[in-house]
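Left out: one protein chain. Kept in place: all the others.
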Amino acid sequence: MTPAHLAFLILALPLATGAVIAVFLRRCGGLAAILSTAAAAFVCGGAFWLALSGSRFEIAKEWLSLGGLTVGFGFAFDDLAALMLVIVGIVGLCVHVFSLGYMHDDPSKARYFGGLSVFLTSMIGIVLADNLFMMFIFWELVGFSSWLLINHWHERPAAAAAAKKAFITNRVGDFGFLLGILMCYWTRGTVQLGDLAAQASSGYAVYTRAIPLLLFCGAVGKSAQLPLQVWLPDAMEGPTPVSALIHAATMVAAGIYMLCRIEPVMVPDALTVIMWVGTATALYAALCALVQRDIKRVLAYSTLSQLGYMVAAFGLGSLEPANGELVTSGVGAAMFHLTTHAFFKALLFLGSGAVIHGCAGEQDIFKMGGLSAKMRLTFATFTIGVAAIIGLPFLAGFFSKDAILYLAYTNNRPVFCVLAFTAGLTSFYMIRLWRLTFLGTARSEAAAHAHEGGPSLVLPLVVLAVLSVVGGYTGLYPKAFAHILELIPEAAGPARGVIVATSLTVLAVGAGLACLLYRANAVPATAGEDPTVLDPFQVKLPGLFGALVALQRSFDVLYQYYIDKIQQRFAMLLNFIDIIGLAGLVVRGLAGVVGLVGLGARAVHVGRVNAYVYWFLAGMVLLWAFAAGLL
Amino acid sequence: MNHLLFSFFACLTGIAALGVILSRNTVNAAMCLLLCLGGVAGLFVRLDAFLLAFLLLLVYAGAVIALFLFIIMLLDVRGQQRPSPRGLKQTAGLIAGAVLLAAVVGFIARLESQGGTAGSAPVGASLKLYADQLFTVYLLPVQVIGFLLLIAMLGAIALSRRTPPAA
Partner (left out) sequence: MITASLNAYLILSAVLFAIGFLGVLIRRNTLVIYMCLELMLVAATLALVAFSHYNRTIDGDVFVFFILTVAAAEVAVGLAIIVALFRQRQTIEVDQHDALKN
C-alpha cells in the first residue's frame, strides 16, 4: 500500500462510515458510535504513520473536464499537510472517545456520530487538497457537517437558529472565496497550489491584491473573523464535543490552514489588511469574553480571540521584511499557534463538557463553584489548559504566543501593543472562568452533587493535557515536521527580554485583577438561586460592563437591522415582481395572447360556403397581384 | 357575317348566363344554362371545333343538365326566397365580381392582340386528328380519366346508398 493509497483510505473511510450509518444504522446508536470511533482511530493512526514515515507526495487526477475548465482531484502531502493531518487525527480521536461517554444517553446518537464522520472526512479533504476547487468542495462539506452537528438537538429553536446562522454566515464568506478562486483561475489559468507557487516565484502582477483578499474572505467566514464572527458564539448550542472538535480545533482552523496554503499569492498590501482584521478580532473577542456567564460562550470568545492571533500572525509576515518584494508570511508562527491552540482549546472545551455533564447540564458559571474537590482530574487538566492559554511559562501557549508577539514587535509596534493588551485580557477572563467554576463554594444544587465522569470522559482530557504541556517544545517534535518548524520565529537578543517581560507582566496584571475581583466571597453563595445577584465586575464598574455588553450585541443588532429593513424589503419587492410581472404578465400574458389569437382564428370560420368563397377570392387576388408584380 | 354571328352568339351566352344567376326559379336557371350552352356550342362551331360543339351539346346539355333537372325535381324544394340576399351581401358580391372581371380583363388587355380572322385551313376538323393525339400524346391522361370515371361512379353509388338498418 503506497502512501497515496493510505491517504485516500484515510479520506474515504470516514465517508464510508458516515454513509453506512446514514443508510443502515439509524436506530443502532451504539454500533454507530463504535464504527465511527474505529474510523477515527484508523485516521489517527494512519495520519501518524504517514507523517512520521517521512513520505511526502503529490498526486493529481483529472476529475471533471468542461471545455477549458478542468477540476482535478489530488493530494498534496507536504509537511504542512502532515502536521495538520496529525492534529486533526489526534483531536478527532479524543473527541470521538469523549463523545462515547458524553452522548451515551442521547436518543439520536447515530445521527451525531454520522455527522462526526462526515465532518472528519471533509476536514481531511481540505487538508489534503492540492487545488482550490477541491478545497472549496470540501470547504462547503465542512460547513454542511457543522450545520448538521450544531443542529443536533433540533427540537430547540435556539439550536436550529444557530445552525442556520452559522451556515449562512459561512456562505457569505464562501461567496468571496469562490470569487477569489474564479478570479485566480481567470487571471492565472490554474488553481493548482503547486502551479501558483511556481508562478509567484516568477513574478506575476495582475490583480495581485484582489485575489488574496477575496480568498481571505473564505477564511473570514470559516474562521469567524470580524465582521463574520457572529456565528461562533451561537454555535455553542451544539453538543460540547462538537464545539471542541469543530469550533475550537479543526474547522475554524481550516481558515488559517487555507491561508497558509495560498501563501504564494500573498502581497504586502493584502497581508496588512489581514493583519489588522486579525488584530481587531482578537481585541473585540477578548472584550466580549469579559462579560459572559455561560462557560461555553467564554471559551467561544476565547477561541475567536486566539483565531485573531493566528490571523494576525499570518499577516505580520516574516522577520525581515523585504523591500517591495514578496514577503514570506507568518506561516510558521500561525501554524505553531494553531497546533498548540488545538490542543489546549480542545482540552478546555472537553473539560467544560465534563463539568457540564457533572453538573447535570448546568452551563452558567455563576451557578457552579467548588468543583475542585468534587472533580479532581477534570480540575487538574482544566487548570493545565487555562495555564497554557494565558501563556504561563514552560507550557505550550507560552512559546507560541511569544513567537507571535516577537513577530509583532519587530514588524509593527501598534499591533504589538494591541496584542499584548489582548493577552492581558485573555489572562483576566480565563482566570475569572477558572475561579468561578472550580474554586469557592458550590452555588447550586447541581454543583453540590457534581461527580467525575467515566473513563471515556477523562482519558481524552489527560491526553490533551499532556500535549498542552509538551506541545510547545519544538525540539520534541518528530523530524518529519522540520520544514514547518524552522519557519517559527525565535526571539533573539534584547528583543527576547522585552517579549518575555511583556508577556509575563500582562499575564500577572490580568490574573491579579481577576483574583482581586472574584475573591472567594465576592460572589455570594446564593447566586445560584437568586437571579438578581450581579457579577462583581458589573457591580464595581457598571459603565464599563454595560459598554462591553453593548459591544458584544452590536454586531447582531446591526445584522438584524440590515435583514429586517433592507433585505426583507428587497425580498418583498422581488416577490412582487415575480407574482405580477413574471407569473402574471409574462406567463399568463403570453398564454392570453395565444388564446386571443386562437379566438380570432376561430371567428373566421363562419360555416357558410359563401364566406369561404370570399376568402378564396381574396387569396386569388393576392396571388394575382403578386404575379403581376404589384406586390 | 362572321362577326354578326359572333356577336349574336356572344350576347346570347351572356344574357343566358345572367339569367342563370338571377332567375328565381331553379328550373328556370337550369333552362338558362341550357341556352347558355347552346350559345357556346355556336361559338365553338364558329371556331371550327365541330366535334367539340357536338360533344358539348351531347354530354353537357344532354346528360349534365338533364341530371340537374332530375335532381331539382327530386328534391322538390318549395318556398324559394328572393334569389339575391340583403343589401350588404349583394353589394359585396357585385364588388367581388367586378374585381375579378377587372383583374382578368386587365390581364388579357396586356396580351398582344392577335387581331385578324382565322384564315387558312381549320386545324381541328376531323375526328382522326383528335384520336391520333388522344391515344399517343395524351394517352396517360386518358387512362387517368378512365380511372376517374370509375371512381366517380363508385362514389356516386356509395353516396346514394341508404345506410342499412342493421349496420
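Residue numbering begins at 1 within each chain, and the chains themselves are lettered A and B in the order written.
Rule of thumb we're sticking to: contacts are C-beta pairs under 8 Å (C-beta built on N, C-alpha and C of every residue); 3 or more make two chains touch, one makes a residue touch a chain.
Computed from a predicted structure; not experimentally measured.
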item	value
For the chain not depicted, the shown chains it touches	A, B
Interface with the undisplayed chain - residues on chain B	2-4, 6-7, 10, 13-14, 17-18, 20-21, 26, 29-30, 33, 36-37, 40, 43-44, 46-49, 51-52, 55-56, 59-60, 63-64, 67-68, 71-72, 74-75, 77, 80-81, 83-85, 89-90, 92-94, 96-98, 100-101, 104-105, 108-109, 111, 113-118, 123-124, 129-130, 133-134, 137-138, 141, 145, 148-149, 151-153, 155-156, 159-160
Residues of chain A in contact with the chain not shown	602-603, 605-610, 613-614, 617
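Here is the rule we use: only the chains that are shown with their structure count from here on.
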item	value
Centre distance in Å when chain A and chain B are each reduced to the mean of their C-alpha atoms	98
Contact footprint of chain A on chain B as seen in their complex	89, 92, 96, 99-100, 103, 107
Sites on chain A touched by chain B in the complex	610, 614, 617, 621, 624, 628
